[in-house]
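Removed: one protein chain of the complex. Kept in place: all other protein chains.
In this document, chain identifiers A, B, C, D and E correspond to the written order of the chains, with residue numbering beginning at 1 in each.
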Amino acid sequence: MATVYLTRKITFCASHRLNSSQLSVEENKRIFGKCNNENGHGHNYTLEVTIKGEIDPKTGMVMNITDLRKIMDTHVADIMDHKHLNLDVEVFKTVNPTAENMIVVIWKLLEPHLAKGQLFEVKLHETDNNTSIYRGE
Amino acid sequence: MATVYLTRKITFCASHRLNSSQLSVEENKRIFGKCNNENGHGHNYTLEVTIKGEIDPKTGMVMNITDLRKIMDTHVADIMDHKHLNLDVEVFKTVNPTAENMIVVIWKLLEPHLAKGQLFEVKLHETDNNTSIYRGE
Amino acid sequence: MATVYLTRKITFCASHRLNSSQLSVEENKRIFGKCNNENGHGHNYTLEVTIKGEIDPKTGMVMNITDLRKIMDTHVADIMDHKHLNLDVEVFKTVNPTAENMIVVIWKLLEPHLAKGQLFEVKLHETDNNTSIYRGE
Amino acid sequence: MATVYLTRKITFCASHRLNSSQLSVEENKRIFGKCNNENGHGHNYTLEVTIKGEIDPKTGMVMNITDLRKIMDTHVADIMDHKHLNLDVEVFKTVNPTAENMIVVIWKLLEPHLAKGQLFEVKLHETDNNTSIYRGE
Amino acid sequence: MATVYLTRKITFCASHRLNSSQLSVEENKRIFGKCNNENGHGHNYTLEVTIKGEIDPKTGMVMNITDLRKIMDTHVADIMDHKHLNLDVEVFKTVNPTAENMIVVIWKLLEPHLAKGQLFEVKLHETDNNTSIYRGE
Partner (left out) sequence: MATVYLTRKITFCASHRLNSSQLSVEENKRIFGKCNNENGHGHNYTLEVTIKGEIDPKTGMVMNITDLRKIMDTHVADIMDHKHLNLDVEVFKTVNPTAENMIVVIWKLLEPHLAKGQLFEVKLHETDNNTSIYRGE
């Protein structure tokens, strides 16, 4: 039996503002700089989700990648695409939408819809140069 | 004498909302769909500016590309990067920030800082799949 | 009034075989080499369609890019995606599906569904290194 | 001594049809959808092979990456490039050429030509959005 | 008859130093900055050559793109790849190897090996952000 990793990539466009309720106005400005701009800014986010599993000898697939895409569309893109994360997405009304917090949130959104132990990695590219990865550790 | 085209690419991250003051609420919703989301959404914009000119035989350059980058940074990125276009950028308080309107605005911002006839093309990628081009026609 | 070029990119996956009915078996082998393989081979084609027009002052758009994408999906992708061009697409049963012939075919498929004079350019990337462009000339 | 991972990327163009001999005609249609098209479809596959080893203090290399490329060309590209996988490649006459099955096949093709324990990972991108990884587990 | 543009892309790796014999040491330092570093620096150059012509009704091709690649390999890559342009390439011993001068040189190297009027454009990407284009004007 062979264990294979399968990755699906999608993109979504959203705006956000980095601002923590646990920091003062001055601390937020100093730490987040231009990312703290009051009216927010935005990104074309690229999300890569990797699942892990054995190849089903009947189909030759670990999972139908079309099903994986649908789960990502329904539970992530439908909630975050063409939205202002801080204002339109419930969880980010209290959680600062850094890339780090976003991937943990995305992990929690996806995990219940996949088989136990199947979700391996969530990778989020905020820009071509900035990437965050979470493996449920 | 050889005429050469020189292109410099920069990126900036901004949020915007497609909404026209000349259309009703219903028309804006129907025409712009999810891009009309009240709180906006965002993009990593990629801007490519092309100038045209003869090679200076002394330097071997049409223009110092570092100077071109500085003009783009000062007159476009400094105004639009990490901003909400509709709320933070004066011109887009009345002009709908579609990619088409944005490149005409960007052309007008850059042209006064380049030699007469030097600006050839402004290209703006809103996403990997959507691009607008203006050549001053 | 400003004339703007608007480009939309889509991808489709197809197989094809380069083989001309006007050439002998030996000529086809010699000219097309491995692209003449009897059972065909395939590509992830990237198609970029550019339209040209004036910005509508009401909407700020030349054309709704979502409508452009739908026209490309309906009249190109629905016919060619996940197909064997020579065997599944009527026109390529008699026309050799080179990238050059494909873009002229694609131009003819799209033109009737756009305003007169609106279609400006069809660009097809067969691989990252090989591209063909047609402008209706 | 430093352990380093070295990755070489190549591309090849092939067509395939997803169809399992262990499934009925109806099941194949339902599970594989448009990928089950009888005449097949195709991709520009991107293959990344990673080896792992210690740096040779004399050469400063883990392995000559030119040799790695030659092994990949000879044992993978020469067999699969510009081919119809199901019809032209022996193993895929009985094995369904999903990306998952392909990377296990590619691992087996490469392993005998590398030092024991040297092959670390085979990664295959079927499209920009769909990727499979095998680590010999 | 349809006129089509055909583009082939290749890459080559070279080092160069921007330094003009018509400028003083101080002027060279001021104008070219870090590009004037005495021992040079380097790039992965990407070269895109576009030819223009009518589709041959027999073959369905404007030109065999494999022949175009061979001409580019023989007359550009074989001369510039893995070389120090200023020291190893005859013409750049006296001509400052800016991207602008390079594309004019490359145009002259390619033109004699193509049909009259066939060469349309030479585009050179020095980095992802800096590009020069020459059309023989």
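Everything that follows uses one rule, which is that a residue touches a chain if its C-beta (ideal position, glycine included) is under 8 Å from a C-beta of that chain, and two chains touch if they have at least 3 such contacts.
Just so it is clear, the structure is predicted and the values come from calculations on it, not from any experiment.
Peer 1: What shown chains come into contact with the chain that's not displayed?
Peer 2: Within the full complex, the chain not displayed touches A, D, E.
Peer 1: Where the complex has a chain not shown, which of A:20, A:39 or A:66 is the residue touching it?
Peer 2: Answer from the full complex: A:20 touches the omitted chain.
Peer 1: From the list A:38, A:90 or A:137, pick the residue that touches the absent chain.
Peer 2: Answer from the full complex: A:137 touches the omitted chain.
Peer 1: Spell out, residue by residue, where the missing chain touches chain D.
Peer 2: Spelled out for chain D, the touching residues are 2-10, 50, 55, 57-62, 64-66.
Peer 1: Could you list which residues of chain A touch the chain missing from the display?
Peer 2: 18, 20, 22-23, 31, 33, 95-101, 103-104, 128-135, 137
Peer 1: Could I get the residues of chain E that touch the absent chain, sorted low to high?
Peer 2: 11, 13-16, 34-35, 37, 39-44, 81-84, 87-88, 127-128
Here is the rule we go by: only the chains that are shown with their structure count from here on.
Peer 1: Based only on mean CA positions, could you tell me how far chain D sits from chain E in angstrom?
Peer 2: Distance between chain centres, rounded to whole Å: 34 Å.
Peer 1: Where the CA atoms of chain B average out and where those of chain E average out, how many Å apart are those spots?
Peer 2: 28
Peer 1: Please list all residues of chain E that touch 2 or more other chains.
Peer 2: none
Peer 1: Between which chains is there touch?
Peer 2: Per the contact definition above, the touching pairs are A-B, A-D, B-C, B-E, C-D, C-E.
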